[in-house]
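All protein chains but one are shown in place.
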Amino acid sequence: MSEPNLFDGVLAAGGVREAVSDTAWIQAMLDFESALAAALADVGLIDRVHADRIAEHCRAEFYDAAELARASVQAGNPAAPLVRALSDRVGDGHVHHGATSQDVIDTAAMIITRNAVGVVLEDVRAAARVAADLAREHIDTVQPGRTLLQQALPVTFGVTAAGWLIGLVEAAERLEAIRPTLQFGGASGTLASLGEGGVEVIAALARRLDLAEPVLPWHTVRLRIAEPAAALGALCGVLGTIARDITLLAQTEIGEVTEEGPPGSGSSSTMPHKHNPVAAVAALGCAIPAPGLVATLLQAGIQEHQRAAGAWHAEWRPLRELLRTSGSAAHWLRTSLERLRVHPSRMRANLAGDVLVERVTTELTPIVGRQRAHDAVTQCCASGGELVEALAEDLLVGAHLSRERLRELVQGEYLGSAKEFVERALRRVGR
Amino acid sequence: MSEPNLFDGVLAAGGVREAVSDTAWIQAMLDFESALAAALADVGLIDRVHADRIAEHCRAEFYDAAELARASVQAGNPAAPLVRALSDRVGDGHVHHGATSQDVIDTAAMIITRNAVGVVLEDVRAAARVAADLAREHIDTVQPGRTLLQQALPVTFGVTAAGWLIGLVEAAERLEAIRPTLQFGGASGTLASLGEGGVEVIAALARRLDLAEPVLPWHTVRLRIAEPAAALGALCGVLGTIARDITLLAQTEIGEVTEEGPPGSGSSSTMPHKHNPVAAVAALGCAIPAPGLVATLLQAGIQEHQRAAGAWHAEWRPLRELLRTSGSAAHWLRTSLERLRVHPSRMRANLAGDVLVERVTTELTPIVGRQRAHDAVTQCCASGGELVEALAEDLLVGAHLSRERLRELVQGEYLGSAKEFVERALRRVGR
Amino acid sequence: MSEPNLFDGVLAAGGVREAVSDTAWIQAMLDFESALAAALADVGLIDRVHADRIAEHCRAEFYDAAELARASVQAGNPAAPLVRALSDRVGDGHVHHGATSQDVIDTAAMIITRNAVGVVLEDVRAAARVAADLAREHIDTVQPGRTLLQQALPVTFGVTAAGWLIGLVEAAERLEAIRPTLQFGGASGTLASLGEGGVEVIAALARRLDLAEPVLPWHTVRLRIAEPAAALGALCGVLGTIARDITLLAQTEIGEVTEEGPPGSGSSSTMPHKHNPVAAVAALGCAIPAPGLVATLLQAGIQEHQRAAGAWHAEWRPLRELLRTSGSAAHWLRTSLERLRVHPSRMRANLAGDVLVERVTTELTPIVGRQRAHDAVTQCCASGGELVEALAEDLLVGAHLSRERLRELVQGEYLGSAKEFVERALRRVGR
Partner (left out) sequence: MSEPNLFDGVLAAGGVREAVSDTAWIQAMLDFESALAAALADVGLIDRVHADRIAEHCRAEFYDAAELARASVQAGNPAAPLVRALSDRVGDGHVHHGATSQDVIDTAAMIITRNAVGVVLEDVRAAARVAADLAREHIDTVQPGRTLLQQALPVTFGVTAAGWLIGLVEAAERLEAIRPTLQFGGASGTLASLGEGGVEVIAALARRLDLAEPVLPWHTVRLRIAEPAAALGALCGVLGTIARDITLLAQTEIGEVTEEGPPGSGSSSTMPHKHNPVAAVAALGCAIPAPGLVATLLQAGIQEHQRAAGAWHAEWRPLRELLRTSGSAAHWLRTSLERLRVHPSRMRANLAGDVLVERVTTELTPIVGRQRAHDAVTQCCASGGELVEALAEDLLVGAHLSRERLRELVQGEYLGSAKEFVERALRRVGR
């Protein structure tokens, strides 16, 4: 169970909410303590019976988040009071042996990151599947292309969706490449209290927690935080792009897609006629805060000596917020895509009449040179008259191209590699 | 009451935690609804009896944050379900008349900001009072000055504290200058459903909520968010500077200040000898995330048309986080200053022997020119020998200054306007 | 003259480019040195003849930026080699007396900020004038209101422009409130080498440079940097909002505004038919980088001791970039507004048929309660049939409102306080 938060319906959507909850954090810290005791037993530093006894007490429901928060004021972090509470329950001296508070919290952060990223990836992959379906289904659906928010050459909705697909898949690959890594160094990062045995314990502990084994502790070298942060920030760029596309395509005047959610979705508190693409809007709202949080985590990556005075503490909330907001953005984007209804007839109807005039330039270029061709055709476009007529009557254009040919060029099909791009994208994802 | 959060002991410290809680937000939204009904009655658009009835139901304890969060998924914001719940309780049609969800949430954000900033200011002012006391008390306490983390000319601890004082006071003044402003525009910002009466209702509503009256709605012009964000970001720079100073002065090898907190404060979970300046460390940890949140709020300030699709939603959590982290930083910095014990003898003992050698340059300058003087003296410093001897034996320096004069210069008092600066600072704050 | 930069045509547009050039920086540093000598003479610390001689050499064209940049490697800042070069030219020992490099660069930063902000304000005020003209001219031009990128209740283009106007004017006021402040503290911030005279020199120097007088040096309390940074970041939010509005209104399918620039503006390198709102696009491109730069400046505001090791150096480029990009955004937005052609007929034609249905809710509310009214009308909208018919046939709606009244409501004028808001805005700016 996790704490209520008034904005969570919108901004902590999907599975990520539980994955970064207080309970999840407490359990992750306890998993460290439990695995540490087991690892100490593995290498013979303590008796197995102690490890087993500790493991029994490493269940989040035995501890109270609010109580730990209050007690964290003394030492300046919540691991210290949790260790004390666990020690009190266990009643012997083998809890937390060799470790320091930052070992607990950093390793818990790695566990939380791995689990939350797993949740995020589920939503990203589901979104990618829908995008792949859309790309295949609409491989021949002509749609206006738009650059700088002006109609450009036509595209297909298939190639639009294929672009989304590749973005989602590549962003997912970056997240999959993250290698959450054990933190374990003790007071000054030398594992001094373990004598000669430190390195062996590291290996056993990493194995037990299924985390990568560090070469040495990374208490002030924060690449393990920077890496998921960066991958989540990049993902949010892709999610935000798709969400923005959907909100723009859903504009009343464009109407090329709508979100068809459960009854009441996207309704307005005041305007009965409104039908907002609320999932795409929420996805965008969750994607926008990511870069600022990434910046904070990168900035806090400048630390000092064996453990930092403040920069480390500055990571806790932003990491959690970043996982939460990225996961929510992924959840909402998946939801938006799953709700998406495409309107091919609106796409064709929206196509402006002059967008293919570039073809006239292309045809003229070998004859009169690209620049002269471009300039002449641009002038015809700006003339305001009927386009084929204007071109036919232009001295340069009309001299080389007939009305008939001009009509073929300006009104024909002109989609280049759009279809092949869709096929490449589908092959790329094995569909 | 507010939700537990594992990191809140450190990162949501002081009064600001309650000031930005779910309960506080719900109450602020209800304050808007209650004041709106009263304002509608003020200008005769509804009967007073309706307003009174609505007011009775505008108490946060009647509503459940978790329930509102869940229900916010439909409309995409928590105001819509709150309005519905309030309407259900009241049972008539006068709730929320003329308003839109963003009116409720933006106005609540202003109320929350005003209240939370008030809490922050209390801590900043208390910190300033301690800084003023330190400045006065240590007006003559000589301390090594340090630039680029190297000893420079001596200062006094008084002038160090006076610099802190002026920073705190000026940052507070920027916060005091914020003018939280009513938001009220209805569906498209024209107050259409109020007919001719909209402007009158604005005036009455602003008066009742003690908020500034807007010229027209600011649904997509977000200066009212940018302004407190910027002032809090600037404050965190000052708080972070002072906290960094304290952590540096408290270094084991420097020892010029220590934090003397209640038993157990600053202890380590492993190292019995440790005595960390935990309040200053926490202050720094809370100050560092502020700029990233400010950036998010400024970036989300780029919105569109009558109300934004996503950028507005992107403000909610970062604003709350910024208030919380700034307030916590202020609370911890105040705590650190209140715990501060100053060690003048360590300050004097730390003074390196050569820091006054600039005076030799100054004395030589009128005779041989600044650059020649500077170069000769620099060379003597780098020679490694006893300084006064090295200077006396230098051809240029020795030709113009006696050993005795050199000794006076290098070992005397040299504090310039330090005392006057402290006095100016104390006068500036009326002490 | 300032250095070429390939992207400057777009990203360093308008007067701000020269205002932050190398030449401007060198001159500002020399203005500090010249005014310092004069101030020293004012208070009798040096002879006037020395000050006059120094002033003669304080002209930027005597110094080479590339040379200074190269030489700055030694001391780690460009003020040190400039002081040396100036001393060499003057040939006596009175240059830079009492000052440190940071005094020179910080004061120059204040001068540059003041001048660049002056340039920015010219463009913002010019943009505001155009916005005011548009607001007045289109006070009755009905336009679709749009929330979450969906049509909402109608507005007027006048009230849209009035919102822009107030945003520009209020952002300008924040910039006008900045008080650039002298920096002068010497090596450790005590003005030690000036003996008792430091405070008097501060007053004279501030007067001569027309800068505010500091209570004491602010070498590590960076509110004087944070303040203009924040105001520029907030301005960019407003500029970005207006630019986004223009790009959206100029969409091919919307066509409510176009930019009519000089021949060739907004043309495409490939597509002859394109007519991009290039000034608005450039304004947005220049506004977006501002928040990241503000975050850097706020973060660098955490400094230490008497002068910071790195955080200070981290300010130089971001401050310059922020002034440049904000100024360019202002220049482009002004340009876009000056080029703007408004198409009222498209605005009216774009109005969707059902946006006024909220009025039916309002009319029903006193009779059946807001929530029941809202739910019934929402269902009618979603039915897909002709709207007035659907409403008339609804059991609840049809029971209370006639077809005729429904038609009046759904097809009438419904602009609430739009006109009054425009008038308030124009009064606010004295037009």
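For the reader, a short list of remarks on this structure follows.
As written, the chains take the letters A, B and C, and residue 1 is the first residue of each chain.
Note that in this section a residue touches a chain if its C-beta (ideal position, glycine included) is under 8 Å from a C-beta of that chain, and two chains touch if they have at least 3 such contacts.
Every value quoted in this text rests on a predicted model; they were computed, and no experiment measured them.
In terms of the touch definition stated at the top, the absent chain reaches A, B, C within the entire complex. Of the candidate positions C:141, C:181, C:325 or C:365, contact with the unshown chain belongs to C:325. For the chain left out of this panel, the touching residue among A:88, A:140, A:210 or A:386 is A:88. The chain not shown here is touched by just one of B:49, B:352 or B:367, and that residue is B:352.
Touching the chain that is not shown, out of A:32, A:316 or A:421: A:421 (per the contact rule at the top).
Of A:171, A:278, A:319 or A:380, it is A:171 that touches the chain left out of the display.
Interface with the hidden chain, as seen from subunit C, comprises residues 3-11, 13, 22, 25-26, 64-66, 68-80, 83-84, 96, 99-101, 186-187, 193, 243-244, 247, 264-271, 276-278, 280-289, 291-296, 299-300, 309-314, 316-318, 320-321, 325. Although one chain is not drawn, its touching partners on subunit B can still be listed: residues 144, 146-153, 247-248, 250-254, 267-268, 270-278, 281, 291-292, 295, 299, 350, 352, 354-355, 357-358, 360-361, 374, 377-378, 380-382.
By the touch rule set out above, subunit A reaches the unshown chain at residues 84, 87-88, 91-97, 145-149, 152-155, 159, 162-164, 166-167, 170-171, 174, 186-196, 198-199, 215-218, 220-223, 226-227, 229-231, 233-234, 236-238, 240-241, 244-245, 248, 284, 287-288, 290-292, 294-296, 298-299, 301-309, 358-359, 362, 365-366, 368-371, 373, 414-418, 420-421, 424-425, 428.
Please note the rule applied: only the chains that are shown with their structure count from here on.
A complete topology is adopted by the chain contact network, contact being made between every pair of chains.
Centre-to-centre spacing of subunit A and subunit C amounts to 31 Å, using the average Cα coordinate of each chain. Annotation for subunit A: residues touching 2 or more other chains are 247, 267-271, 276-278, 281, 291-292, 295, 299.
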